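Below: the structure, in structure tokens.
The complex appears here minus one protein chain, its other protein chains still in place.
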Amino acid sequence: MAQIFHRSFNVLSRVSIFGAVFFLAALAWVFGTLDRSPYVTNADVVREQPIPFSHRHHVAGLGIDCRYCHTSVETSAFAGIPPTKTCMNCHSQIWSDSPMLEPVRASFREDRPIRWTRVNDLPDFTYFNHSIHVTRGIGCVTCHGRVDQMPLTYQEHPLLMEWCLDCHRDPGQHVRPRGEVFNMSWEPPAEPLQVGRSPLPDHDARQATDCWTCHR
Amino acid sequence: MASPERNAPGGEGLIDPAHDYASVTDKISAFVLTHRTPRGWFIGFGISFLLLMGLLAAVGYLVARGTGIWGVNQPVGWGFAIINFVWWIGIGHAGTLISAILLLLKQEWRTSINRFAEAMTLFAVACAGLYPILHLGRPWLFYWLLPYPNTMNLWPQFRSPLIWDVFAVSTYATVSLLFWYVGLIPDLATLRDRSRRRLAQVGYGVLAMGWRGSAIHWHRYETAYLLLAGLATPLVVSVHTVVSFDFTISIIPGWHSTIFPPYFVAGAIYSGFAMVMTLAIPIRSFYGVGDFITMRHLDNMAKVMLATGLIVAYGYLTEIFIAWYSAVPVEQYMAVNRMRGPYAPLFWGLILTNVIIPQALWSRRVRSSVAALFVLSLIVNVGMWLERFVIVVTSLHRDYLPSSWGMYYPTRWDWLTYAGTIGLFLSLLFLFLRFLPMISISETRALISKAEGEVE
Partner (left out) sequence: MSGGPRDRLRIDVARARAAMAGRDGSPWRGLEEIAGTPEFEEFLHREFPHNASEWLDPAGRRDFLRLMAASLALAGFGACTRQPAETIVPYVQPPEEIVPGKPLYFATAMTMAGYSTGLLVESHMGRPTKVEGNPGHPASLGATDHFAQASVLTLYDPDRSQVVTHRGAISTWNGFLGALAADMQLRAASRGAGLRILTEQVGSPTLASLLRQVTALLPEARWHQYEPFAHETETRAARTAFGAPLHTWYRPQAAGVILSLDADLIGCGPGSLRYAREIASRRRAEAAGAGMSRLYVVESGMSVTGSVADHRLALAPSEIERFARALAAALGVIGPGDAPGLAPAHEAWLRPLAADLQRARGSSLVAAGPRQPAAVHVLTHAINERLGNVGATVIRTDPVLPDPDGGLPSLQTLVQDMDAGKVDTLIVIGGNPAYTAPAGLGFAASLSKVKLSIRLGLYDDETSALCGWHLPEAHFLEAWGDGRAFDGTAGIQQPLIAPLYSGRSAMELISAVLGRPGVTGHALVREQWRRARPEEPEASWRRWLHDGVIDGTRPPPRDAQVRAEALAGVAAAGPGPAPPQGDLEVVFLPDHGAWDGAFSNNGWLQELPRPITKLTWDNAALIAPATAERLGLASEDLAELTLDGRAVRVPVWIVPGMAPGAVELTLGYGRRRAGRIGTGPGYDACAVLPGSTARAYPGAALRGTRERYPLACTQTHHSMEGRGLVRWAPLSRYAEQPDFAHHQEHGGPGPELSMYREWKYDGYAWGMAIDLGACHGCNACVTACQSENNIPVVGKEQVMLGREMHWIRVDRYFEGSIDDPMVHHQPLPCMHCEHAPCEVVCPVAATTHSDEGLNQMVYNRCVGTRYCSNNCPYKVRRFNFLLYSDWTTPSLKMLRNPDVTVRSRGVMEKCTYCVQRINAARIDAKNEDRRIRDGEVTPACAQACPAQAIVFGDLNDPGSRVRRLKEMPLEYGLLDEINTRPRTTYLARVTNPHPEMPPPAAPEAGGHGEP
């Protein structure tokens, strides 16, 4: 009786059987990477904005403090996006006829707000509060990156839950003196803060990682 | 003890004495290879397939609208989904039990029923496996129950019996599948060699994984099969034990009880055998394989049913006794409510179908009547379903605070889903009957050789 299969099928079958293991592993890896990729997290993606606002120019170039525009960052959950008025404080004098700034002037003229695109956007079921992070000594840079070096603003970190928890469990490596919070270029002191223990005297990792601290 | 079987007039033995190697192989493989597919098969498969489509519709609507299309509510959070899950899992017990435990116990009578018993097990587990996913409020997130490294840095909650279920059921499904498949390999090879059509040859060939029936093949096969049997045996007990934990771990009166594991397992075997019987008898007469599935088989299965049925009955009694003995008012109320409350008819129906009627099996005349056995097995299937309904619903609908007592009524979507899974089960079964040897050729031949060995 004629052979149904060519002898090469022996090899083939063996390979496919053992290969399955590696295939599955690869699949798992793909998913894991995809979940953390910019495609999902939008990290490092520059968002289209009505006006190509440059933090580098305003912060690094002109040395404007974060709080000049983000006024409620120390008191409220929401850091605050500057009203058109704030832009016009300067731009009614300087660059007052630059075409790039026309939308700002239009907004001011017609009393119609500018619609910015959110860059750092958490899910709606996650309640982030700026004021507490600022008072506990988490620098702007820690989450937002070197905004002062961003010609166009993008999201520095993945903002995934694992990323938040990493700090909530042990903020030791991230906290800085209260005075340095808004300092873009602050470097931690040479001798590292004692690892594993938070320098915040009353930081309660359990409280900081309770579900309802962020979700409710 | 084998020789009298050999000589006994047809029926009492494990196989018709007229058979020899060739005839066995011819007959069984013929169903798959040469016979024209009977019209009955098409009709049966057609009906099952329609039901299966019903399942698709029900599931589609479920995903679109939400769990609310079912009858579940406050306080009865679990309804048909869990009832049917437990019921199917229970049914899924016979196969592995027959194959593994009876194999280890060297019970030869298992031989001609084990193949489709195992198949049935797989299909039942497939149906059961659907329910825990469907009954989720957000079924598309079922994979959160699996432990895998994720971006949320979260793991499942290992104290929850539902997580244990995930492992128990999936393990059971995997092992049963392997067991069944390994058992199939020699027969697949037989089919490969006997089939004339290229497609069949290739198909069966691939599945047979190059089986040549050499001595070394047989040797390894036997060892693997035995090992798998050893693996499967504890699972038979573990699966339903874990399933029963879903209830025992909770604090609901009527659930929170240590009797559950043993009496769930007994119940599972009970219903499993009932289902095997329900399937065996029609197949037997339809395909005329009475010479392989003899009265002896049916008799043994009936005895197993009788035994496990009694264990289950004992479980019911213990529940009631403990409720009284515990002197816990809520427990006592639960027991009384089962017997006297709004769901009392179901409870008494369960006693009738599961405890009283099966006592008929004591009589040899009943055990030797195919028709009677068939009806009985159906009744027990119904009874075991009622048991799950009573356990799930009557405990939940009136628990601790009278203020939040309520009733549970299944909706048409509950029923459609249930009927749908039966459709899935039967569809798979029909495909199995059509494309695979329903009775193990190799083992049956082994049986003959053994018998002959004894004659000479």
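Chains here go by letter, A and B, matching the order in which they are written, and residues are numbered from 1 within each.
One rule holds in what follows: a residue touches a chain if its C-beta (ideal position, glycine included) is under 8 Å from a C-beta of that chain, and two chains touch if they have at least 3 such contacts.
None of the values given here were measured: they were computed from a predicted structure.
In the complete assembly, the contact with the undisplayed chain comes from B:P75, out of B:P75, B:G210, B:G290 or B:G349.
When the omitted chain is restored, the residue from B:F42, B:W362 or B:Y400 that touches it is B:Y400.
For chain A, the residues in touch with the chain missing from this view are 31, 34-35, 39-40, 42, 47, 72, 75-78, 80-86, 107-108, 111-118, 121, 123-125, 127, 129, 131-132, 135-136, 204, 206-207, 210-213, 215-216.
In the full complex, the hidden chain is touched by chain B at residues 63-68, 71-75, 77-78, 135-145, 152, 154-157, 159-163, 166, 246, 249-252, 327-330, 333, 396, 399-406.
Following the convention adopted for this analysis, only the chains that are shown with their structure count from here on.
Chain centres here are Cα means. That of chain A falls 53 Å from that of chain B. Residues of chain A touching chain B in their complex: 1, 4-5, 9-10, 13, 28, 32, 35-36, 158, 160-162, 165. Residues 148-154, 192-193, 201-202, 205, 209-210 of chain B are the ones touching chain A in the complex.
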